[in-house]
Every structure is written in C-alpha cells, then in structure tokens.
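The structure follows.
A single protein chain has been omitted; all remaining protein chains appear in their positions.
As written, the chain order gives the labels A and B, with residue 1 at the start of each chain.
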Amino acid sequence: MQAILRLRDIALSGLALIGAVAVIALMLHVVADVAMRNLTNTPIPATFEIVTHYYMVALAFIPLAWVERSGGMVQVEIMEGLMSPGMTKVSDWLVALLSTLIYAALFWVTLQTALKNFDTGTFVMSQSTRLVTWPGYFILPAGFGIAALVTGLRLIAPDTAKPEAAK
Amino acid sequence: AEARDLRLAPAAPPAHPANGVMYTNFAKYLPEESDGRLTGTIIGPEVVSLGQMKDALQSQIAEVGNLLPLYFPADFPNMALTGELSLMGTNSQATAAAVTEYMVFCEECQKEMRDFGIVFLGSGASDLYEILSTKPVKTAEDLQGLRLRSGGAPWGRFAEHFGAVPAQMSVFDQFEAVSQGVIDGTMASIADLISFRMVEVIDYVTYVPMGMYQSTSNFATSTMTWDDLSPEDRAAMVRAANRANTDFTHRWAATMPAEAEEAAKEAGIEFVEPDPSLVEAIQEFIATEPVTAAELASSNFGIEDGEERIAQFLELVDKWTAVAEEVDNDPVAMAERIQAEVWDKVDYATYGTAM
C-alpha cells in the first residue's frame, strides 16, 4: 500500500509539471502575439483558439487530481468544530465517496464527447487557418479520471498528511 | 390534449434580433400555425450559448436552437460552402431565401444535418456589412495596415487582399479592443453600433460592398423532437419558422440599420464616401470569390463538384433577388413566396427524417 501511495504522489507531481508547462506556454504565446502585432503588424495566427482549446483546458483539468490530493478543493467549513473526530472521519469518507462518483461520471461523459469529436475530426477556423481541436477534448476525461482514482484511493487509505499544501 | 411545449434557444440576449424578434415571433406563431397544439418557451443564452448549441440540440437541452454552422466547420462541410460566399450578397431577404432553398433541396446538406442531429427550418441574413473604424477609409491605401475585426474567413481574405490585418476576437471583446486602440475597427453590421455599443468608440462608417452574414440555421430542430412530431405538426413548425425568418431578416437588415444610422448621426460619426477606385477594386476581388470557395471546398473537404454547386446557388440568389425587388423586401410577402416555392413542395412525412 505504501508503495502505491508513494507512486501516486510522484505521478501527481508529474501532472502539476504538465500544468506548469501549459501556464508558461500560455504566457509566452500571448506575449509573442502582442509583440508581433505591435512590431510587425502580423499577429500569430490562431492564438485565441490555441490558448482557449489547449493551454487553458490543460492547466485547468490536468492538475485536478494533484489539487484534490493537496487539499486545494474549496470546502465550506461551517460544521468544523461541531463535529467529533469520529464524525469528521465518517464525513470525510462520505465526501470521498461522493467525489469519486462525480469525477467518475464526469470522466465517462467527457470521454464520450472526446470520442465523438475524434470521429468528426473537430477543428475550428481562425480566419483561413484551420486548427484541429479534437485532441484537447481528451484532456478532460484524463483529468477527471485521475481525480476519480485519487478520491477513490482515499476511500481505502484516508489521507493523513497533506503534501505541499501550498496555500 | 395538452399542448407540446418546445424549449427554444436563441443563444442571444433579449435585445438581440435573434431573440427579441426571431424567437419571440416564432413562439407567438407556433400556436397560431398549429391550432394550439405546439407552444414554445425561450431559454436564455446563459443556458445555451452559440458554442454549446451542438450538445444542447443533441441532448435536447434545447429542442429548437439558433445554430451557426461556422461554429462547427467539421460537421457542416456542405453548408460551409454557402458561408464561404458571404462577400457576394447584395440583398438580405434574397440571400436568406436562396440559402433556404439551396439547403432544403441539397441532399448532402440534408444528410450532414441528419448526422449532426438537426432538421433545417430555414435561414436568415444580416444587413450588408460595412467598415466601422476609428480612421477614415476612402481609398485602398487607407486599408493598408489597418487592424480590423473579422467575423469569418471571407472577411479575413478580404482584409488580407487589401493589406489590412484581420483580427479574430469575440464580438463581446470588440468594444474594448476598439476603445483601447488594440484594433482600428471592425467589418460588421452597422447594427453593431447599437447592439454592441460601438457608437461610443467608432468615428467613421464606410459603405463598401462586402456581403453579409448569411450561413445560418435559425430554427435548427433536434431530430429527436422532430421524429416525435406528426407530419401536420412539422408543417406547422415550418410555417411558423418561415414567417419568423423573414421577420428576423427584416429587423436586422432594414429597421435596425435605420436606427443605427440615426444613432451614428447623433453621435457625430462621419459617413465616408468611398473612392470609386476602391469600390471597383473590391468588386474585382469579390468576383474571384466563387473560384476561391470552390478550391477551398475541394482542399478542405474533398468536395469536387463545388463549382457546379456554387453556380447553382448563385442562380438561386439571382432568382430571389428579382422576387425581393418585386415585393420591395416586404417580410410578409417574402414569407408567402418562400412558403409557396420551397416549403409547400416538401413532404413532411419524410423531410428531415432518416427515410
């Protein structure tokens, strides 16, 4: 079990790394577009579409499981202090169960959407540039699926310490 | 029996003609045309936006929706063909009627819509586009280096041909972009002056022939809903849609531009008379568009008979231009003619179904 948990944390850091790459790419791409537009009057084609369909989707959904694991999901702690440690444990377990179900449902339905878009070969037109967008749709089931695994694992092995709780 | 209430998604706020005229009138005509068997409830753009229309219709979140094929180019290669010719139009009612007739009798178009999960109930069109800018555009030189928002590939080609820089952005961002000087203007309907508050930031309007927004499916109906309806109810829906379509085109192409021009004059916006040489150069460029559109259809989608289809479409445009001029673009008369020449020739037991 310990080995699985360690492996999980290493894998989750990898997800955060991919998210960070998306953030940096977004920054550099937009700045380059601004510079090109102002200096040479030739903006980078399809910047708008690449930012929204790839960078944004990647930085929002890929690190989701890592956020879950690090305790970054926002909860309303109105009952905190009213619950005994035992009740908190039960409540944690129920929340983990509900979260797993919701992530699993999101995984399944976004996977169907991604497969449909793959079949169609979905793309968008940015002026005369044709940008293929279907690969980006697979980021969602990937993010939700791994998040479901992480919360599912919490059902068997409740989180004790929160690693790099960065808030 | 209780009336069947349809969920209608204009994907536009109440002030927009797609909601305030097109869908409001459709909801009014539905019970009239169906003897009360059909009614409609409008759901707002916060529930279904233009980009969400595909999933909304496929899952029946909306049963009838305002679908713009430009948002889903991979799904509508055949319908895209009429959109590529957007620069050619000169009369809004005629163009809308031509697109409607072309789509109803185009087998490939009907097949791709069936595959997508919608039934086509007619088209509409905007007014003629113009250049709304912060710098005067009188000659072709004035277009050099000008940064203009473009609503689609045809206007992008137009801008690039004249050395302007087309900018792709959401219509909601154009106000801010123009007011800050990020772009110099937009190629759009003059109605944008009021519907997107552009009147506050625009200084010049130049009327040049540059077509209109014309590739629409105003009342795209979910096939699941359509399959549920009797042929009589389907025919009733079409009659209601047909009337609302010409109302919409009339609102956008006739009454709104008049209001916008009024507002422009009040705001001190200058109407620039383009130099004849510019108009001529634009017309020369537009004359090459059918060839370009045929090439794009072939290279992007493997449509090999694009040239024939374009010729067929342009013939319909000529036919309907004569009709529109004959009835003086009157929306009620146009609706009657389209009903007689297109929709009455349709068999509602099979139209839009898998057959």
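Criterion: a contact is a pair of C-beta atoms (placed from the backbone, for glycine too) under 8 Å apart; a residue touches a chain by one contact, two chains touch by 3 or more.
Note that contacts and distances are computed from a predicted model.
**Student:** Would you kindly match the missing chain to its UniProt protein name, picking from "TRAP transporter large permease protein", "ATP-binding cassette domain-containing protein", "Aspartate carbamoyltransferase" or "SnoaL-like domain-containing protein"?
**Tutor:** Missing chain, UniProt protein name: "TRAP transporter large permease protein".
**Student:** Specify the residue from the set A:7, A:20 or A:157 that touches the hidden chain.
**Tutor:** Residue touching the absent chain, from the options given: A:20.
**Student:** For the chain that's not shown, point to the residue among A:11, A:56 or A:155 touching it.
**Tutor:** A:56
**Student:** With respect to the chain omitted from the figure, which of A:30, A:44, A:131 or A:155 is a touching residue?
**Tutor:** A:30
**Student:** Give me the chain B residues in contact with the hidden chain, please.
**Tutor:** Within chain B, the residues that touch the unshown chain are 7, 41, 43-44, 46-49, 51-52, 55-56, 58-61, 169-170, 172-173, 175-177, 179-182.
**Student:** Name every residue on chain A in touch with the hidden partner chain.
**Tutor:** Counting only chain A, the missing chain is touched by 16, 19-20, 23, 26-31, 33-34, 38, 48, 51-53, 55-57, 59-61, 63-64, 66-67, 70, 72-79, 91-92, 94-95, 98-99, 102, 105-106, 109-110, 112-113, 136-137, 140, 144, 164, 166-167.
By definition in this document, only the chains that are shown with their structure count from here on.
**Student:** Which residues of chain B touch chain A in their complex?
**Tutor:** Interface residues on the chain B side: 55, 70, 72-75, 145, 147, 150, 152-153, 156-157, 160, 165-169, 300.
**Student:** Taking the touch rule as given, give the residues of chain A at its contact with chain B in the complex, in rising order.
**Tutor:** Its residues touching chain B are 37, 41-43, 46, 48-49, 113, 120-128, 130.
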